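Submitted below is the structure of interest, expressed as structure tokens.
As you look at this complex, bear in mind that one protein chain is not there, while each of the others sits in place.
Chain lettering (A and B) follows the sequence in which the chains are written, and residue indices restart at 1 in each chain.
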Amino acid sequence: MAENTKAVEIIDLEKSYGSLKAVAGISFYVKKGQIFTLLGPNGAGKTTTIEILEGLKEKDGGEIKFFGETVAKISKKEKEEIGVLLQKNNYIEKIKVKEILKMFSSFYKNSLSTSDIIKKISLEDKKDSFVENLSGGQQQRLSIGLALINDPKILYLDEPTTGLDPQARRKLWGLIKDLKKAGKTVFLTTHYMEEAERLSDYVYIMDQGKIIADGSPEKLIEDLGKENVIVFAKTGFTDSAIEELQETYPELKITESEISIYVKDLSSSLTELIKWAGEKEVEIDNLKIRRPNLEDVFIELTGKGLRD
Amino acid sequence: MGAIKSIFLQHLRQHLRDKYSIFWNLIFPLILMTILVLIFGGQIEENVTFRISIVSPEIEEGMADNSYPVIINTVFDSIEDSDESRWFKFYRKKKNQSRSNFLQEERKKLESGERELVLVVPEVEWGEKVQLEIYRQPERQLSLIAADVITSIINELNREINIAEGNISRDELINVSSREIAIMESESRSNFSFAEFLVPGIILFSFLISGLEIFVEKISSMRARGILKRYFATPLRAVEYFSGILGFIILLSSTQVVLIYGWAKIFFDINLAIFRPEFIFYMLFSLIVSIALGFFLLSIVKNKESVGVVTQAVIYPMAFLGGMFFEVSNLSGVISLAAKINPMYYLVNGMRDALGIYPSPTSLILNLFVPAIWMFGSIIISSYKFSWNPGGES
């Protein structure tokens, strides 16, 4: 890949807290103009990685290249080009939306007009409200607005939709897609596989400080080599029944309430399963058939769910 | 009953676990009382020493015994030797120092606060009029007092010289004395003690804090955080909740009374019959009035941030203008009105009267009636306006 298409690249990045290796020598690069996602469960090291790239933490080892230039750490000069949305966003109290935007715009050499930003994040009718009086979704949109104020080349969004209701989440997804359309590079961390699937051009899956897989969402799912997943409730299954089932389907995944079977040939597998259940007099409840997703990829790779 | 008990215990635990609450509710009233007693308790004499420089002429040998410098020196020497010497520390010039030099030095010390007073005795012959100069530092209370004390010593001297000169006999002089009036007519109590005067005030102050600050703060913060809403989503009734918190307030208030009384007894040697039924009645009445006022406040101010501020804004004037710490009967103008409509003023008057510390300047009827009006007024308004969960704040 030509160097000039890479926005940010890290090579063998390391970071430890005491004896805990939060980031254990990972490497990746983010292509300009793409939405790049770091996917992984809580504690995987995503936030540490992104905060090193935001200049909030210093690396212990490895290399960072920022738009082709190797830098020891992200300092003031690079921050001018970066937009940031932290996992937890709090601001000075008793400050109005337009005032906080104005204040942040003063931090940068170049900044966009606050009224354009307010329009972009559709907070026109809230611009005179105190920040603490906004709803969760509105506050998150404001935080995106603050991330955009310096017209950054790259945006880091750390778990942007955590804690939002589905409607607010969908609205924010729209906003992030618009950013890509406007030519921005977006670096996203999330533990929602749906979010990663819908938004990302490229996904890195991270667990326990290491990258365990990467690729476009489609490719990762395809590599799983399964076309369908049969899912049904675990209730009604005795331990011995599960054991027997496992013999037939070695690629069986069991979570607390569900049993998933990954199959290529859906119709024959389904007939077989129902026949087996009839013979054993086991009731199959809540039967669903779906396409595999990134969660399945993660389970396949680690043997545990993203939200476990 | 179980519910009441657990609400009670919840508040108690919460309170005990917060060292700052312990400070403000249990320790601070004791500190306040101590400061006030130290400042106003008439124990000034025990703490104060007047540092006075005496600039007198050189007393040469062979100087007549009845020259002024000698007389004055003798008087101050005798003061130094007497029991009163602990009040005074005199500074005199050294043998080989010049008079003007010493005066200059001592006046500098007066300005810098190392002396309270400089007394200059001029060199004159017997029989002439003598002008003694007293240098004082008018910004300092102690210096003012020292000047008064020295002036009266000089006056005393004048009288003595007059008697010695045969201008008047001792019996002909007007005899001046002063006394404190007995303030409780029927009591055998002989001395007025400021600490005793203060104890009911401090007790009332801590009750006011319990009702208007602790009670209000607890309800308003639980209200704002939606905790009360959650409680009342269970079969818990408001009256049970209130009983629990009231139990806590009563326990806290009793602890306060014991601490305040014990502290004052140990350190200020007070002697009060706090178990008198009238006094116990006033204490209960005060607590109820304070809690009623707390409800009133919670009814008219809903926002948590405002509640905190309004509470503070109300407590200080109520305490200081309610005569808890010093008499406010001699206030005038608008500010006296603030004292006259203040229920705390009547309660503290009633308490002092009941303990026989000090006769109430207001009548017994008013002492009961004014706080009762506030109490019923608060209850009536609260019954319309108070809500455990105002505005459905989440």
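Everything below uses one rule, namely that a contact is a pair of C-beta atoms (placed from the backbone, for glycine too) under 8 Å apart; a residue touches a chain by one contact, two chains touch by 3 or more.
Keep in mind that, in the parts below, contacts and distances are computed from a predicted model.
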Protein name as given in UniProt for the chain not displayed, "Transport permease protein", "NADH-quinone oxidoreductase subunit NuoE", "CbtB-domain containing protein" or "Fe(2+) transporter FeoB": "Transport permease protein"
Neighbouring shown chains of the undisplayed chain, as defined at the top: A, B
Among A:A24, A:L56 or A:L112, the residue in touch with the chain that has been omitted: A:L56
Which residue of A:E99, A:D201 or A:E258 touches the chain not shown here: A:E99
Hidden-chain contact residue, picked from the options B:Y68, B:F205 or B:F279: B:Y68
Among A:T70, A:N90, A:N133 or A:T238, residue touching the chain not depicted: A:N90
Contacts of chain A with the absent chain, listed as residue ranges: 51, 54-57, 76-77, 79-80, 82, 84, 86, 88-95, 99-100, 102-104, 106-109, 146, 150
Residue numbers in chain B that touch the chain omitted from display: 20, 23-24, 28, 31-32, 35-36, 38-40, 42, 44, 47-48, 68, 107, 110-111, 129-142, 144-145, 147-148, 150-152, 154-155, 157-159, 161-162, 165, 167-168, 171-183, 192, 194, 197, 305-306, 308-309, 312-313, 316-317, 320-321, 326-333, 335-336, 358-359, 361
